[in-house]
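All protein chains but one are shown in place.
Presenting chain A:
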Amino acid sequence: MWGWPVKRLALQPQVSSWKAKAMSAVAAEAAVTAIPSRNTSSRLIYFSSSSDNTHRFMVKLGMDAARLPIYTKEETLLAQVPFVLILPTYGGENRSGAVPKQVIKFLNVEQNRKLIRGVVGAGNTNFGETYCLAGDIVAEKCKVQHLYRFELMGTSEDVARVREGLEEFWTRLSQTKALA
């Protein structure tokens, strides 16, 4: 299940294979307080439901990225380097339920919260006040910037803007030595 989006993205495999994970299991366990996770060294980590809207945006972006598992029962990712999180918001009444459970599971891992540097939100302005709300909540909780918002799978302008913006963002971060 997990393997296919990575394949479709045609990116370098950013998630360590099971075999590799098994080999470094001892080290990983020590670093991650025994929460079983899959390591990723991608600078972009995203969630997309089976509707694949956010996934399509990431494919168009064409940058190395890791997708969070679609089902909460699956093991979440473990970030190894500072990253930006891209996540969608579905139309809801209020804050409750805005952040996808899969993202909560991911951010409940301390190391992931330590390494998050920014958020990009996807959504639909037709959801009014809750447009990209999940991005706002995560940004607030993790004390990082909500860098950009786009709708559904994003337009080509959104893609260009995010690509350019992220490059600049990483450059500046490295200058401020925040890019560990």
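We take it that a residue touches a chain if its C-beta (ideal position, glycine included) is under 8 Å from a C-beta of that chain, and two chains touch if they have at least 3 such contacts; residues count from 1.
Note that in this section contacts and distances are computed from a predicted model.
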{"item": "Chain excluded from display, named as in UniProt, from \"Peptide/nickel transport system permease protein\", \"Ribonucleoside-diphosphate reductase subunit beta\", \"NADH-quinone oxidoreductase subunit L\" or \"Glutathione ABC transporter ATP binding subunit GsiA\"", "value": "\"Ribonucleoside-diphosphate reductase subunit beta\""}
{"item": "Contact footprint on chain A, counting only the chain that is left out", "value": "49-53, 56, 82, 90-93, 95-97, 99, 101, 104, 107-108, 110, 113-118, 124-129, 131-133, 136-137, 141-149, 151-153, 155-157, 161-162, 164-165, 168-169, 172-173, 176, 178"}
